[in-house]
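With one protein chain removed, the remaining protein chains of the complex are shown where they sit.
Order of writing sets the chain letters: A, B and C. Residues in each chain are counted from 1.
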Amino acid sequence: MTESAISYLRRSLALPPFHQWLRPELVEADEATGKVTLVLAVRPEFLRDPDRPEVHGGIIAAFIDIAGHAAVAGNVRHGVPTIDLRVDYLRMASGAVLKATAEPVRIGRTIGVVDVRVTDDKDVLVALGRGVFSTRTG
Amino acid sequence: MTESAISYLRRSLALPPFHQWLRPELVEADEATGKVTLVLAVRPEFLRDPDRPEVHGGIIAAFIDIAGHAAVAGNVRHGVPTIDLRVDYLRMASGAVLKATAEPVRIGRTIGVVDVRVTDDKDVLVALGRGVFSTRTG
Amino acid sequence: MTESAISYLRRSLALPPFHQWLRPELVEADEATGKVTLVLAVRPEFLRDPDRPEVHGGIIAAFIDIAGHAAVAGNVRHGVPTIDLRVDYLRMASGAVLKATAEPVRIGRTIGVVDVRVTDDKDVLVALGRGVFSTRTG
Partner (left out) sequence: MTESAISYLRRSLALPPFHQWLRPELVEADEATGKVTLVLAVRPEFLRDPDRPEVHGGIIAAFIDIAGHAAVAGNVRHGVPTIDLRVDYLRMASGAVLKATAEPVRIGRTIGVVDVRVTDDKDVLVALGRGVFSTRTG
């Protein structure tokens, strides 16, 4: 009997020291499609401006990398180094929580391609990401 | 008499709450070309693995965003929201310090395009970034 | 009374000398969402291999650029120079006809961001594109 994708992903999301600071949280994983949903509770140290509640673009890029990785890793059940990552910033991201939905576009023997959407707590799309991850083992 | 690029950039790099956690440091700014060099002292909370000294890809993406922004902002002297960012990860980044060199490719009235190279403390290239930033005012 | 998006786009798609060779054809334009659909009848000179019916990646990139442009131009009713373009190739594209569906993600005063999907004549997704276009006038 195999471990469920959700428990595998929760366990592997908890390990990286960077994640222990950022604290992305898996809230959903669909084993059929590989789609995963993560949330990020926004803390003051994530902001780009001391006076405005706008999340720094670097935090959004990191969140997209993590969500994209989870969508591929949940499928192949091992770490998948990021080959390249692209982020389009559409609107300033404010609010208490960000949500990233990552969906595999294609998972092959050597690479996986993923689309990521980041929305704020009013469900407004704030950024789009696309990444290529290495699915090769050994 | 205008403020030097280097003092403008040091001041603006210090403001964002996220930077106060990450602590990217400007070490060089060439006013003629707009090229800037930043260093990042690697701390345990930047890592992707509890057992290996490899910097998380999200930290590298954030560092590239910050360096690219500095190369454009140093030129136009105001904040320049990131429009899009692309990162190619070439090798695992280990070592005590990362360096990002960001060079403007073109600075126009509405957008600026920047190339960023990230090297480790052995001067090995670990990642390449390219970003488009909005230079428009008002 | 304004010209419909579809007649504006058909007219502007017909003008470029390169399009007269490639012959992308607009088959649908939704004025509410800005989504456009173009088809491309594959000819032997579009192929990457003399012995296999696979469309060259350069043709696919050009088709994505044209479809993305149409989705923004149909909205603002003027030419919108491409700022940057990204293409992810998912599978070899074979068959007699390719279809590109381009959907604006955000149309602003200075830039527009568009997503493009390219499918073959069996409706299989062969490539994804994303582009940023300059919407500024004058």
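Quick note on the criterion: a residue touches a chain if its C-beta (ideal position, glycine included) is under 8 Å from a C-beta of that chain, and two chains touch if they have at least 3 such contacts.
Owing to the predicted nature of the structure, the values given are computational and were not obtained by experimental measurement.
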Partner chains on view for the chain not depicted: A, B, C
Which of C:66, C:98 or C:111 contacts the chain that the document leaves out: C:66
Option from A:11, A:78 or A:136 whose C-beta touches the chain left out: A:136
Of C:36, C:87, C:102 or C:116, the residue in touch with the unshown chain: C:87
Missing-partner contacts on subunit C, residue numbers: 15-18, 20-22, 44-50, 56-59, 61-63, 65-66, 81-89, 92
Subunit B residues touching the omitted chain (full complex): 86, 88, 90-91, 105-106, 113, 115, 125, 128, 130, 132
Interface with the undisplayed chain - residues on subunit A: 83-84, 86, 110-111, 132, 134, 136
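Operating definition for what follows: only the chains that are shown with their structure count from here on.
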Centre distance in Å when subunit A and subunit C are each reduced to the mean of their C-alpha atoms: 29
Between subunit A and subunit B, centroid-to-centroid distance (C-alpha), Å: 22
For subunit B paired with subunit C, centre-to-centre distance based on mean C-alpha positions, whole Å: 33
Junction residues of subunit C, two or more chains touched: 86, 132
